[in-house]
Every structure is written in C-alpha cells, then in structure tokens.
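A single protein chain has been removed from this complex, and every other one stays in its place.
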Amino acid sequence: MDISLQQVGYSYAKGTPFEKRALFEVNASIESGSYTAVIGHTGSGKSTLLLHLNGLLKPTEGVVRIGNVSITADTKAKELKEIRRNVGIVFQFPEHQLFEETVEKDIMFGPMNFGVPAEEARQRAHELIKLLGLPEDVAQKSPFDLSGGQMRRVAIAGVLAFKPSILILDEPTAGLDPRGRKEIMELFNKLHKEEGLTTILVTHSMEDAAMYADQVLVMHEGRSVIVGTPEEVFADAERLKSFRLGLPRSVAFQRDFEKLIGRPLGRLALTEGQLASSIAAALKEEGER
Amino acid sequence: MLEKMIFGRYVPGNSFVHRLDPRSKLLFIFLFIIAVFLANNTMTYGLLLAFTLLVIFISRIRLYFLFNGLKPILFLIVFTLLMHFLFTKEGAVLLDLKIFKIYEEGVRQGIFISIRFLVLVLMTTVLTLTTSPISITDGMETLLNPLKRVKLPVHELALMMSIALRFIPTLMDETDKILKAQLARGSDLTSGTIKERIRAVVPLLVPLFVSAFKRAEDLAIAMEVRGYRGGEGRTRYRQLNWQGRDTLVIIIFIVLVAALFWLRGGS
C-alpha cells in the first residue's frame, strides 16, 4: 500500500487560545514495500507525523493518502477504523498497552477487534509467541509476570497479530539492552523482507536508519526538510548538523579516515562491514603506490 | 471544549491579589462564603456584587476571559433565574403573558439567588486563578496545623495533595498514549451498546492502573532514598510570608461584614 502526504499541516487544540502548531506543509511519499526511516531531534514533529499514518490524528490541512483512502480534516471516524486494520503501530514502550489476563488473550485483542474469528486469532497468537522467541508456556501467563524484555515482545506480537501491511515502529527498542535491541531490529528487518511489509521506523539512531532503510525522511521544526536515500541524506553532514542531527558512526569514521589519506573513499559506508572493506581496499592501494 | 474551561485553573500574574499570602486568601474566601448569606436585600446583594467586581478588577483578570471560561456555569445560573421566574408565585404580577405570569417575588428571589451563586463562583475562581495549586496546599497545611493535636495527619494530607497535583498532567499524557495504542489495535470507544462501551474501557483502565501503581512504587523508593521519613523533623523550603497587605485583607473583610450588617434589612 503506497502512502502519500500532501501539504499536511496539523495544529493541536485548533481554534482555542492554546493552539499549537506541530506540522507544516509536510510532503512525502512512501512506496509499498519500502523501508523508511524518519529521523529528527525530539520535538521535530516526527511523533505527530506518525499518528497521521493510521488516522489517530486527522490533518488540519492537506491530505494523507493510504492506499486508495484519503484522510482529510473532514474524514469520518468510521472510515478510520478501516485504515487501522492495515496499519500497525508499535509505540514507544509498547508494553504499557498490555492489559489482558493472559498473554494469549492480549495478543488476540487486536485481531478480534478487526473481526478475525477467535480460533484463528488464537492460532496467530501461538505462531507469534514462537516467532518472537518467547517460551511456549508464556501463552497462559499474565503479561505482568514477565520480564521487561518479554513484555515488549508480547506487545509487539499484539500488533503483528492483525497482519497489518504497513508497520510503523516508534523507537521500538528504547530502554532495551544491547542484545534485545539487536534481536528486535533484526526481527523487524526479517518480517519486512519476508512478508513484504511497508515499514516506517521512527528513530534517534542514525546507525539503524543507515543500516535498514531504503529511504530517510528528516523532520525539523514540524517540516519535512530532506527526503532521500540514506546515501544522499548522510552525505551532507553540515546540513544534518543544522537540524541538530549527527552522522552514523561509520560515516563519521569514514570522513575522519578520508581526511587522513587526503582523498574520498568513493561510496558512503552505511555499515561497519562496508566501511571495513572500503578502508582495506584503500590501504591496499596506498601500499601499492 | 475542556481546554477553554478555566474553573480550577491557575494563571500566573503579579497583581495585588496574586501576591497575597495563600493563608489570607483562603481565610478570606472561607469567611466570605459564610458572609454571603448575610445579604438579604437589594443594597446588600448590590454591595457583594460590586465588591466581587472590584476584586476581579484588582486581580487584573480580564472579564471576557473569566466569563468565557465560566460559560457552562453561567448557563446554570441563567437556568436557575428562569426557574424562579416561572415557578415562584408570590407578590404582585409584573407581567401577564397569558400562558404564564411573572411575579415580583419570583424576579426578586431569582436575581438574589443568581447573584449569590455568581459571587461565590467568581470569588473562588479568582482564588484558583491567582494562586498556584501548591500555594493553596501550603496555605491549607499551615491553616490546618492546629488540627494535628486531634490527630489529623495534616502533613501527609498536604503531601498527598501536592503529589496528586504534580502527577495529573503525567497521567493525562499517559491516558492519551494508551488510548491511542488501543485505538490502533482496533479498540472502539465510540460505538456499540452501553455494555460494549463499558467493556471497551477495560483496555484503557488496566494499563493506566498498572502504570500508576508502578509509578507510586518508584516514587516511594525515590522518596525513601532521599531521606523522607514523614513530617517529623522536616524543615520547609516554601516559606509563607504574612505581610501588611494580608492583614489589610482581613480588615477589609471586617469592614465588609460591618457594612452588610448595617445595610441588611431587618427581618
């Protein structure tokens, strides 16, 4: 499902003395099956933006188009539920949304709301428990008896359970330890590829944006200021700096290394492996000289 | 809608009223509420209304802002007024509209009760608009201090109140987040039968309670490691400062009561 935003604007508490503008003329298009990273410092509007992608907020100006449904300021609440069936959001600290008596029931909550029969929902819950690397016996336990990392996985399963074709991830690894972070990010990447999902990752990690995304959208003070491939976006350090953003570590290291050898390395290294092979190649050339 | 409502809200400022000690304001309001019931004729109700408007003027709250924010309550007052017009059947007939008659006593009583209500609402709103919730809590704690002798846990009550006030915005944010997360999972709070709607609140309330308990637990630990052991032996960072203007407020009150007694019709 393609997503497009055209001149999207949003104000909180519109029409009152407390009105606060959060988005201005945001334009972006996200192709079906792509992986888009949204980056920007805190308060740049990225969280407000993602709430528009499944109708939790309606734009006060402009149009959000998801598949062939358009959301404008006048869209009715009923139509929004249809959109939500296709768009899953994993919010920051998603374990805060757990509420059922058992893990199984909590995972079934989403699919049942969207009309999936109970048996099928239960089966999905069990598949997801396995997929997310949770122990089998967790299904009948209370989600509140699990460890923090396990609760996070159950909450993620609760979103995946209604099989959204668009998956929005808002800092899905915040607060996890390094191993948990890596496992979760790899899992989303695998799902993205295997299920052909359209993935949108809101993140503070330039490394994650560089490693996983095909497209990067930079938000700053409520505006979409850059849209491009990771190579394009991270090539311009000065511009990113003006939006209070840094470079992924591998790119920053590449720049330092280029200063050392006095010439550019060619392509931008988005991962540590790429960087190591570029450096190795460059050192070999230098040695041959 | 709720954003416009100002009843119970605090707006920082620097007027004479803002700078008063919360104790003198609380004491004044408390006594004023009693004194309002002394009024029983045009002169005394007129005096109360004029006095209230004067206080609003001194506190530099814009009348438009005040009345706009109190609209729902003003509606209630107008409603009371109309009820009196329609249903009190005493005194001479003022207006005969065939379908119903408006009596003199109805108009009189309606207006008086409306003024009483209006004056009380305006005065308490001025109090909350000009005094931060934490100052009100401090003022209450000091004023109620003598009640410690009868084993009223004044310090604990005040602390509870200030923590509750501090966490209201946090929990409001939390509610909003959980609501959004459940809506995204297809939860629907706006349609269905009453039973369905009540069930739909569970996914909202359970996480909210879980998180509130977690917060309470964390907060208790944070307080303990920072040396909190109850009110005993504690000093206070917020000092209340009774000044000349606060004594003046009390004198003004005495003068007001004296005037009310003097203008009051014998009955």
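Every chain is named by a letter (A and B) in the order it is written, and numbering of its residues begins at 1.
Quick note on the criterion: a contact is a pair of C-beta atoms (placed from the backbone, for glycine too) under 8 Å apart; a residue touches a chain by one contact, two chains touch by 3 or more.
Following the convention adopted for this analysis, contacts and distances are computed from a predicted model.
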For this session: Match the chain absent from this complex view to the correct UniProt protein name in "Acetate CoA-transferase subunit alpha", "Energy-coupling factor transporter ATP-binding protein EcfA", "Spermidine/putrescine transport system permease protein" or "Copper chaperone PCu(A)C".
Result: "Energy-coupling factor transporter ATP-binding protein EcfA"
Problem set entry | Displayed partners of the chain not shown (whole complex) | A, B
Problem set entry | Hidden partner chain, touching residue among A:V63, A:A174, A:L187 or A:L265 | A:A174
Seminar exercise, completed: Even though one chain is not shown, subunit B touches it at residues 133-134, 162-163, 165-166, 169-170, 173, 214-215, 218-219, 221-229, 233-239
Exercise. When the complex is taken as a whole, what residues of subunit A touch the one chain not shown?
Worked result: 41-42, 145, 147-149, 174-180, 204, 244, 246, 249-250, 252-253, 256-257, 260-261, 272-273, 275-277, 279-280, 283, 286-287
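As a convention for this text, only the chains that are shown with their structure count from here on.
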Exercise. Between subunit A and subunit B, what's the gap in Å when you average each chain's C-alpha atoms?
Worked result: 45
Problem set entry | Complex contact set, residues of subunit B against subunit A | 3-4, 174, 177-178, 180-188, 190, 202-203, 206-207, 210-211
For this session: Enumerate the contact residues on subunit A facing subunit B in the complex.
Result: 13, 16-18, 51, 54, 56, 77, 81, 84-85, 87-89, 91, 94, 96-99, 109-110, 113-114, 144, 158-159, 162
